[in-house]
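Here the complex is missing a single protein chain, while all its other protein chains stay put.
Labels run A, B and C following the written order; every chain starts at residue 1.
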Amino acid sequence: MSLVRTLETLDRRWIFLIVGLLVLIPLIWPLPLPLTVSRRVQGFHDAIESLPDGSTVLMSCDWDPSGKPEMQPMTRTALRHLFSKNCKVVVTVLWNGGPGIVDEQLRFVADEMGKKYGEDYVNLGYKAGNEAVMVLMGQSIASTFPRDIRGGVTADYPIMKKVRNYSSFPLLVSISSGYPGTKEYVQQVQGRFHIRMIAGVTAVSAPEYYPYLQSGQLLGLLGGMAGAAEYEKARGESGGATRGMVPQSFAHLFVAFCILAGNGVQWLKRREAHA
Amino acid sequence: MSFHPSSDVGVWVAALLTLCIFSFLYKDNPFYKFAEHLFVGVSAGYYIILNFWTVVVPNLWEPLVKSFSAPGGPTAVELGDYRIWLALPGVLGVLLFTRLFGRIGWLSRWSLAVIIGVYAGLKTTGFAQSDLVSQVQASLVPIFTGSFWPSFNAVLFSIGLICSLLFFFFSREHKGALGGASKVGILFLMVSFGAGYGYTVMSRISLLIGRLQFLVEDWLGLR
Amino acid sequence: MAGSNAVRFARRAAALAIGIALLAPPALAQNAPAGPPSDTTSAAASSVLAAPAPASGLTWSDVPNDAGRAVDLQWTASPGEAESPGSVTLYVIERALLPGGPWSEVDSVPAGTLGRTDGTVRRNTDYYYRVTAVGPGGRTPALSVTGPVTARSHWFNDTRWSVLVFIMLFFAFVMWFVWQAQSGKKPFVRRIAGIDAIEEAIGRATEMGRPVLYVPGIQDIDEIQTVQGLIILESVAKLTARYQTPITVPVAYPIPFTIAEEMVKSGYLHAGRPEAYDPNSVRFVSPEQFAYVAAITGIMLRDKPAAHIFMGSFFAESLLLAETGFATGAIQVAGTANVHQLPFFVVACDYTLIGEELYAASAYLSGEPKLVGGLKGADLMKILIILLVVVGCALETAGVHWLTEAMRAQ
Partner (left out) sequence: MKREFPLLVTALIGFFMILSFFVPHQAVSVPADFLQVCAVIVVAFGYVLGGANALRVNFDAIYKRQPGWPYKIVLVVSLLAMVIVGAIEGKGFQGEGTRFTWMYERLYSPMSATMFALLAFFIASAAFRAFRIRTLEAGLLALAALIVMIGRVPIGDWLTGALPPNLRLSAIQEWIMDNPQNAAKRAILIGAALGVMSTGLRVILGLERSYLSGED
């Protein structure tokens, strides 16, 4: 059976095995690779860095466990960055599956940096309604989120004393992996309440937001795990995203090889058919 | 290279379910079907409880009940505090359940009418401002800015934008100049699809990295 | 236009402020420094530091384009800030209903900020404001009181002219074409190549005597692409009925399922062969993404249809469908407006309808006035946008910015 025949009818489970190994091995034996911080990631970093210390920021974490590998590193690094400038963070979650895993990140970083719930950060949890919730928050956040994720009354928390609506925030950080998320915040909030905005998104949705970067609606963007790793490097940290970049690199090389090999096989087959 | 698997039964449950779903790669099997149906059941139950405790109670039930004892009584309505008026969305919400019983299912149209009306309005103005006007406004850029590269990029950007728009033009046959422009437009579109493909590969691979990181680090404790 | 009347406002308000200052009784200026309670040790230190010099020149302007609930306040820094830095740590904005009335603190800003928006005012009520400079040496209220300050509600947000013009223009175009389509004179819509590809795929399936698989997308009826997918299904069903080729239509949601059945039935009716309609050609599968995909790939591998047509809204499952379909060697035609899924269809299918082409195909095939109207209206808008871009870029290159500024929407 000619090589072309075997390659063409290759059982795809061999490819699955190779992908699995290519990701597994670098996880066990990590290999440092050079990272360069791109312009859009620097824009994200500088937008937070330029905040006056101690200001209160709105961070909407609209993602759920299906986006965890890309979203968790971004959320943690951004929280560390804000807490290091002892900014106060108000968190909202507009994704059904998100509140639990977002609260986990908040507790993890807050315990690590000794931040107090209700004073330095508050998690207002989930609200249904997508765009409607975003516009309602423009009127009043406490009446849109009467209770926080722990069931307490939102207005009673000290951090909420000076927070009324978007005008109380110098910056909106949108960490999102789809609908509702960054696009809806640009449409319903950034343009309408003219608040400065940056975003951390999954790689699959990143190309969608480049027109917003060029028009200045977004001041910075983290795209996928690579964006998260560059942001960790810009902050001088090395978290989950940086560790993930090695297997990411190998897997990308393999997929590129598959594209070329697949077409090589077809080209050989056509040549064999003519010969 | 130490190997000390986790002692938390929860991690074991999560790891076994992860392997059940990965077993679909070999072939569709009872383990996968079990995990898939468990997932659909758990997420459906989770959605019910989440929306009940975080929206129906704090945004409808509590303000409604509190409005009777609050100063000014249930009719003292003002922005952000709608008191007795909240009964309206409450009724509309309950009407949705008539869809479960075929005959009176048409009553749910009133609830759908409100949702479709509100979101049609919000999306129309949201898309009009940020995806139409702001995008066109941001495309008005000086073509020749002195230095070579920015001017080249500006010219390329304008040509790409105009030709891609012409590709989606359906009022005239794509012949002659219009045909040429739409051919150029499809090339720009293909570059953007290629970029989309590359970024999608990154997203999917990182999902796998996340799961294997969980299995290797949290479950098996390989360090 | 908006800028000029704000300036007029500010000038008139400033004149008023000075007027009040002359009348205000001098007693206001020396109220006791009610600084933060300091314990004995710092009391000695604070007596050394002089009380900060007062801020002055407080002017206000009603925030435009709102429902009269916010007022902008501006003031000039207390001279203390420049002469002895650190003597002023923050400015406290105080508000009262009467010029000398009980003062309540509205907001406090760190030294160096010279403006603040008070968003807690009630509309059409008169307020009086003063800024108090606060420092280690105590508090010194401003010498003058500004007021009466009243916030008005506005009927039109004049920074959104451009959005209004675009929406009105587009709606006018669409309604004009819908009216034209309804009154019999059908506006011209070009036949896109995708429709020929669909017919060719069905023709090939007929030659090989194999069924056609039609997938109308994974979303419910509230997604416009599902509606378009079902419209195209009707035309496909007409062809398969005429060529007597079996068709299989797996559907994910109940409502699209009932519509798909009606579409296929009317297809066979149009072809004059209502009796040949096979009731289980349209099958309800499940809304769960991966279960739906597993069912479809099962049909692909078992029934081996020769033509796969995917028309509608698809997400991550587009990859699985296109790959399995490709491996069976069937001719595949796809169409979706979900841009992030187009790359996978483009590389794996024989022909792909890109984004709005799906819209154009359903408008062309159905001739439905509201669809044709929407399409033609969008075409006219695109011409307008291209002209705007050309003219705008030319103006910008010449350094003229009024068009860009006019279009800026807040």
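Here is the rule we go by: contacts are C-beta pairs under 8 Å (C-beta built on N, C-alpha and C of every residue); 3 or more make two chains touch, one makes a residue touch a chain.
None of the values given here were measured: they were computed from a predicted structure.
Trainee: Among the chains present in the display, which ones are touched by the chain that isn't there?
Mentor: So, taking every chain into account, the missing one touches A, B, C.
Trainee: Give the residue, chosen from C:Ala96, C:Val109, C:Leu164 or C:Met208, that touches the chain omitted from the document.
Mentor: C:Leu164
Trainee: For the full complex, which residue in C:Ser108, C:Thr150 or C:Thr258 touches the chain that was left out?
Mentor: C:Thr258
Trainee: Using the definition of touch stated at the top, determine which of A:Arg150, A:His194 or A:Arg271 touches the missing chain.
Mentor: A:Arg150
Trainee: Which residues does subunit C use to touch the chain missing from this display?
Mentor: 65-68, 123, 153-157, 160, 163-164, 167, 170-171, 174-175, 221-222, 224, 227, 254-255, 258-259, 290, 316, 319-320, 322-323, 326-327, 337, 339, 343-344, 346-348, 355-356, 359, 370, 373-374, 377-378, 381-382, 385
Trainee: Residues on subunit A that touch the omitted chain in the whole complex?
Mentor: Touch set of subunit A with respect to the missing chain: 10, 12, 15-16, 18-20, 23, 33-36, 38-39, 64-66, 68-69, 96-97, 99-101, 103-104, 107, 125, 127-130, 132-133, 135-136, 139, 144, 147, 149-151, 192, 203, 207-208, 210-211, 213-214, 223-224, 226, 229, 245, 248-256, 258-259, 261-263, 266.
Trainee: In the whole complex, what residues of subunit B lie against the chain that is missing from view?
Mentor: These residues of subunit B touch the chain that is not shown: 10-11, 13-15, 17-18, 21-22, 24-25, 33-53, 55-57, 59-60, 78-80, 82, 85-86, 88-90, 92-94, 96-97, 99-100, 102, 105-106, 109-125, 127-129, 131-132, 135-136, 139, 153, 156-161, 164-165, 167-168, 185-195, 197-202, 204-205, 207-208, 210-211, 214.
Operating definition for what follows: only the chains that are shown with their structure count from here on.
Trainee: State, to the nearest whole Å, the distance from the C-alpha centre of subunit A to the C-alpha centre of subunit C.
Mentor: Here the centre of subunit C sits 20 Å away from the centre of subunit A.
Trainee: Need the CA-centroid distance for the pair subunit A / subunit B, whole Å please.
Mentor: So the centroids are 14 Å from each other.
Trainee: Which residues of subunit B are in contact with two or more other chains?
Mentor: 129, 134, 137, 196, 200, 204
Trainee: Quick one: which residues in subunit C touch 2 or more of the other chains?
Mentor: 339-340, 409
Trainee: Which subunit C residues qualify as touching subunit B in the complex?
Mentor: Those residues of subunit C that touch subunit B are 160, 162-163, 166-167, 187-190, 192, 222, 288, 290-291, 294, 316, 339-340, 342-344, 346-347, 354-357, 360, 363, 375-376, 379-380, 382-383, 385-386, 388-390, 392-397, 399, 403-404, 407-409.
Trainee: Going by the contact rule at the top, pick out the subunit C residues touching subunit A in the complex.
Mentor: 70, 110, 117, 119-120, 339-340, 409-410
Trainee: Provide the residue numbers of subunit B that touch subunit C in the complex, in ascending order.
Mentor: Answer in residue numbers: 28, 36, 40, 116, 124-125, 128-129, 132-134, 136-137, 139-144, 154, 158, 161-162, 165-174, 189-190, 193-194, 196-197, 200, 204.
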